[in-house]
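I am attaching a structure below and will ask some questions about it afterwards.
For this depiction, one protein chain was excluded, whereas all remaining protein chains were kept in their positions.
Up next, subunit A:
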Amino acid sequence: MSETSLGLTPSQTVGPYLSLGLPWPDGPDVVPAGTPGAITISGTVTDGTGAATADAMIETWQADPAGRFDHPDDPRGAVSPAESGHPEFRAFGRTPTDDDGNWSIRTLLPGALPGQAPHIDVSVFARGLLDRVVTRIYFPEFADANATDPLLAVVPRDRRHTLIAVPDGEGRYRFDVRLRGDDETVFLQL
């Protein structure tokens, strides 16, 4: 097969001006304001010098609260937002960082997937990143599920906390992304 396959298009950096092409007004709203059960996940993206990264973008992708996706390649079948009881849930979030490197999305807690703890897949794009870097957000209240999650199990114990959001008040979490250096976020190879 490989001799007939097409060569992949290489990745390049988004550069410093991604905000001309990528953000949407409602990008950070995986669910709209006022949605029952909505949570907010916020954080800061910092670089290897500890400086805030003002020209980054975060994208999130996750299951709905029942652990289902509106996608035909889920072998369990696609479940649309209307069928799931969360008609305005988009599953996808996108936000640039602000001048202080901060980002925030409003969403619903993902449900558990078979054999996996509830999680959100995250892409980080920025000037100086020639390809996106990928990580995952897990949640502290699912300690039992996290303890048996197959990804967390292979992450070195002393770095595992970088994948777990920190409670930050009612319905609020923090998830900081440290691209490089001290307490560097665990990034994933897909």
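Definition applied: a contact is a pair of C-beta atoms (placed from the backbone, for glycine too) under 8 Å apart; a residue touches a chain by one contact, two chains touch by 3 or more; residues count from 1.
In this section, contacts and distances are computed from a predicted model.
Participant: Name the absent chain as its UniProt record does, using one of the following: "SRPBCC domain-containing protein", "Fluoride-specific ion channel FluC", "Protocatechuate 3,4-dioxygenase beta chain" or "sulfate adenylyltransferase".
Facilitator: "Protocatechuate 3,4-dioxygenase beta chain"
Participant: Looking at A:32, A:48, A:87 or A:140, which makes contact with the chain not pictured?
Facilitator: Of these options, the touching residue for the absent chain is A:48.
Participant: Under the stated touch rule, tell me which residues of subunit A contact the chain that is not displayed.
Facilitator: Against the left-out chain, subunit A lists 1, 4-22, 24, 47-49, 51, 53, 55, 59, 61-63, 69-71, 73-76, 90-92, 113-116, 119, 121, 123, 125-134, 136, 150-151, 154-155, 159, 179-181, 184-190.
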